[in-house]
Each structure stands twice: as structure tokens, then as C-alpha cells.
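Only a single protein chain was left out; the remaining protein chains are all shown in position.
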Amino acid sequence: MSNLLEIDNLKVGFKNSSSQWTNAVDGVSIAVRPGEILGIVGESGCGKSVTMFSVLKLHDQRNTRYAGEIRFEDTELLTVPEKDMRQLRGKDIGFIFQNPMSSLNPLLTIGQQIRETVTSHRKHLPKKEVEALCIKALDDAGADDSAVWMSKYPYQLSGGMLQRVVIAIALVNEPKLLIADEPTTALDVTIQAQLLKVLCHIRDERGMSIVLITHDMGVVAETCDRVAVMYLGQIVETASVDELFANPRHPYTQGLLAATPPMVGKIPERLNTISGSVPQLSEVAKGCRFASRCPFASQECLSGDIPMFDVDEQHQSRCIKFNTIPDFRKVTA
Amino acid sequence: MLKYIFKRLLSAVPVIFIVGILAFFLSRLSKGDPARVIAGTDATDSQVAAIRQQMGLDLPLPNQLWDWFIALLHGNFGYSYILNQSVSSAIASHIFPTLSVAIFGEILSLAIAIPLGILAADKQGTFTDKLVQGFATLTTSMPSFLVGLLLMLLFATRLNLLPVSGFVSPTESFSQYILHLILPAVSVTTLQIAIVARMTRSSMIDALSSDYIRTAVAKGLPRSQQLWHHGFKNAAIPVLTVVGQSFGELIAGSIIVETVFDIPGLGQLVVNSILRRDYQMIQGILIFVAIVFIFVNLITDVLYAVIDPRIRQESF
Partner (left out) sequence: MVSQIDNKNQQIDDVSGADHVPNSVDIDDENKTGKRQNQNSLWAAIKSSPSALYGGIFLLIIVFACVVIPHVMKMDPFATKASDILMAPSWQHVMGADNVGRDVFARVLFGGESSLLVGGSVAVVSGVLGFIVGAYSAFFPKIGYWLMRVCDGLMAFPAILFGIALIGGLGQSIGNVILALSIVFIPYVARVVRSATMSNMNENYVSVLVSLGASSTRILWRNIALNVIAPWIIEVTFVFADAILVEAAMSFIGTGIPQPSPSWGNMLYDSRTYIYQAWWLTVFPGVALALTVFVINIFGDGLREVFDPKRRR
């Protein structure tokens, strides 16, 4: 089965105020298969959002440069003309943003904001059908009274309700790929769980692929099929969720897992933290980027750029010691 | 909504009240006895006293102030003893050309400044943006009458394309009416274009960096819809404030510019009143313009509520 989205050696650079370029994403390769939920995890600033924003080229064009390839079905997104790119946005690829309160235009009704998503891609659709599509999308996103919501302004709805609206906007054109950038971070815990359920349900019903960007290992365990762990602009480990949680083969992943309360069993008295802090992108030296915080780092880790190693066919790690580092349960015990 | 409008109307009352008091003291500022000025140099004392009584100048100051307010409330802006005509009727017979220039100028300024400001914000930091900003700084340095004179110099002596003086009533010939308005309107509005374009640019830049614009991009909306429907709608309130203020400035500007283009409007009335030392008239016109200004601000307040549902909400 061919991949829906393939990102190949993507590099995204930003220009700062003194006109210097820094690569926020440095050689990311990842694929999204049809119908799967792929989780991308990492600390804030690791480049997970930057990577997925690049898929729709949402960065400010004037101070961003891209290199590498992003293929969506048969289209090469980095070189596609702006006109065709616009057709993909909101139609074949839906996007859910982090903060629902600010993601919606405060001066337009919910109805206007969903409707225009349909009409800008399908100009000649009769009004009634547009309306029906909008209501259906809101229903699918879990709105309890879609028709009433349509006439409301954003300030009249709560954060959880607004995030459902944002999901409905992303869904309304039945995209093949849904990218959700920390969709639940700004909301409280009970609503988080409901919204994650909504996303899973949509995937089961419509068979679309979902990329879920998050920093929460718990969310990954609950929702995703596969997961990619990012650190400082690079992917450090990819595997299926079960494999990753059972057998993490990168010290950073191990650290992340050790910092998360386990899903089953007794919660340890204290959770581990990863020592040190994320270095600045501009300070990245040769070799493994995690070396400065890694308990297993040695001289050879700094000798050159580290490639991805195959742990097995479905499991890759960017650690030269992937075979020798101890099992993390023993480390934390 | 009605409640909101009512609240706004109410809040304008103290300002109108203060404008009235200020204007009253302004009218009592002039040295010398207005009654004697009106009566003429060779009038007898009893003639002067009669005029004083007729004008109410013999009453105590608070009573005069009270009378003044009662008159204002009746729409009476004073009486010119020199023209033997009420200020309101003089204004009525001169207002049309002035309003024509001001309104035409306002339309021009909106039609040019807003797209220009949006363009500059969209192309922020590029050559186009710098060009718009440079134009704005340059034109904020040119008073309307100077622009008028320079246009006149250009059109009268070089191009011969447009009429450079006079006013034609629209009932006489509508096309001539418009043609005669073009240069005066451009003159009064150049400065306003700069101000409105600047404000549009800076408030558009704020709007364009917001999350909902990113959402609009991710939805695949055409750029024009992102800019106008999402960006400008949110940027409009500060712009509207400036536009509201600009209308008063446009009226004041056209009063000056009328002198350049020989237009028989309020400006001519002002200039003639200066020559005649008819300060009642000037003060009456001043209050009239201030009231127009307050009224236009009220309209902009109402428009805020039309644009922003949250402001609409606040009154309920």
C-alpha cells in the first residue's frame, strides 16, 4: 500500500531579525499511511509543528526556506504552484490548530466560517447542500446542537465547543489527511478525552489519515497507531505505538517515557526527568544532538552525524548504541 | 442595538454641552463692545444701549449663557448683525459645495487609502510597502491648499485636462459638477489618504499575524478573501476611528481649499466674515462644524457595533 504523505529529508530554515538562517527542521523523513493515526511527539520547540506546517506551507513565505521533498499522493508540495496549493489546503488536507479561542475569527459567525470553507472549494454547490455538509461536519465533531451553533459568534461558545468547530472546519470537505497540532493542549482534561475520541471515531468512520502532534505520551498511547519522536529538528525514533512503549531504542524516548506516568500498574513515587535543557538550535554541534543530555553518551557519539538505524523493519532509531542501551524499565527501576 | 445607540447618544451630551460653553466664552473673548461695533462709530449711546438690550448683552453672564444654550438647542447658531441674517440660513446657503467636496474627498480617500494600506501590509517589508509608506510620510507634510495650488499649477498651465476653478450645481450639469469637484477633492483628501492608509497598514499587520488568519490560509481561502473578509474586518475599527475624525478635517480642509479653487461654499463665507470682522458668523460656523464632527463620531460608534458582535453585546 503506498503512502498518503511522504516527507523526505525535509529542512525548514527561518531567517531571524539579523538575516541569519537557522534550520528548525533538519532532515526529517517520515511517511503517513492511509487510514493510520501517526503521532509526532517531542518537547516544545523540537520542530514537530514546523514540520507539519510545512506540509501546507503555512509559514511566512518571506523568511522561510524549504529543502527536501514533501509528496502528497502524486503531488510534490514544495514546488506546487500557489494556486494548486490553495486547492489542497482545507480540501484534501484539513488542519486543526492548537488554540481554538484565537483560531476562529471573532467577527464572523460559526456558520460563516464553516460555509466559506466549503464554498471556496466548491463554488457551485447549492446552498442547501452546503448547509447540510456544515451541519453534518459539526455533528461528527460532536456538537450537540449544530443548527444553533451555526448562528453563534465565537465569543458565545466555550473553548471545548470552539475546538469542535475547528475540527468541523477541518472535516467539512472530507479531507484525506487531517493534521491536528496539539488539539487538546489548551483544553481541560475531560474535554481532551472527548475530543480524542471524536478524532478516533472520525478515522474509523471515514478512513482518513490523521497526524497528531502532541507532547503528551499518554495521548499517543491512547490514540495513535504509529509514533515518531522528534528532538531538536530531527526524528530520533519511529515505531508502532506498542513497540515503542515496550521497547524504546533511543535514550531520549526512554527519558520521555520515564517522565510519563505508566498507563497500567503502580504509579512510581517519583517520575524521572531528563537532565539538562534543550540546547539552542544555533548551538548544535556535530554528532548526536541528544549527546549533551544523554546518560550513555561517549566520544563516538560526537564523531559525526548519526543516521537512522533499523531496529527492525518497522522500528528505527537514531542512536548508534540502539542495540546495547539497557531496557529502560531497568534504568528507571 | 438600539440601547447601544441610545447610550452613545447620551455620552455625546456632555461633549456638546462643553462645546457650547467653550463657544460661548469664545464669542465673549473679543475686545471692545460688540454692540458698538454693530451700531457703527457714529452711533449715539442710546442707540448702542438699544442694540445691547436687543442682543441680550445687558443680562448677567449666566443668563446670557442660558439663552445661548436655549438658542443652540433650537438649532440657532447665532445671528450675524452685519449680514442681517441668521447664521443657520447663511450656512444653509453655503453648505452644499463644501459638503460636496468633503464627501467626494472622503469617498476618494476610502477608495484609495484602504486598498493601499492592505497592499502595504500584505507586502510588508517589500519595495511596494516602502513606497506606500514613503508616499504617506511625504503627503502628511503637505497641507491641502498647497496640494491644491500645485495641482492647479500643473493642470492650469501644463495639462488643461480639468477645470481649475468654480463650482457647477449638479442640477445644471451633473458631469460638470463632478469634473469641477475632482481637483478640490483630491487636494483635501491627499493628507487623509496618507493617514488612513497608515492606520490601515498597521492595524492590518496586527490582524494578519493572528491565528484566525492562519486558519483562513489553512482552509484554502483565496488571498483576497483572507485579506478582506478576515483581515480587514478585524482591522476596521481603528481605521474607522481615523476615518470618523478625518471627516471633520475634510470639512475644515475644504473651507481652506475653496479659496484656492474659487468655490462658493462655507470657506468663502468664513473668509468674507474674516474680512467683515463678522465673528458671530465664524463662531456659528465653528459650532456647526463641531456638531457635525460629534455627529460623525456617533455614526462611527454605531458602525463599531455593526462590525463587532462583542460591542453590540455590551449594551444588553
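We just call them A and B in the order they show up, numbering each chain from 1.
Just so we're on the same page, a contact is a pair of C-beta atoms (placed from the backbone, for glycine too) under 8 Å apart; a residue touches a chain by one contact, two chains touch by 3 or more.
Bear in mind the structure is a predicted one, so any value in this text is a computation, not a measurement.
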Using the touch definition from the header, name the shown chains in contact with the chain that isn't displayed. B
From the list B:26, B:55, B:71 or B:99, pick the residue that touches the absent chain. B:26
Of B:132, B:199 or B:216, which one is in contact with the hidden chain? B:199
Candidate in contact with the missing chain, chosen from B:69, B:145 or B:177: B:145
Per the touch rule stated above, chain B touches the missing chain via residues 14-15, 18-19, 21-22, 26-27, 29-31, 124-125, 137-138, 140-146, 149-150, 152-153, 156-157, 199, 202, 205, 237-238, 241-242, 245, 248-249, 251-253, 255-256, 259-260, 267, 270-271, 274-275, 277, 279, 282-283, 285-286, 289-290, 293-294, 304, 310-311, 313-314
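We take it that only the chains that are shown with their structure count from here on.
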Quick one: report the Å distance separating chain A from chain B, using the average Cα coordinate of each chain. 54
Could you please specify the touching residues of chain A with respect to chain B in the complex? 56, 58, 62, 86-91, 94-95, 97, 99, 102-108, 116-117, 120-121, 153, 155, 166, 169
Please give the residue numbers of chain B that touch chain A in the complex, ascending. 124-125, 210-212, 214-222, 225, 229-230, 233-234, 307-310, 313
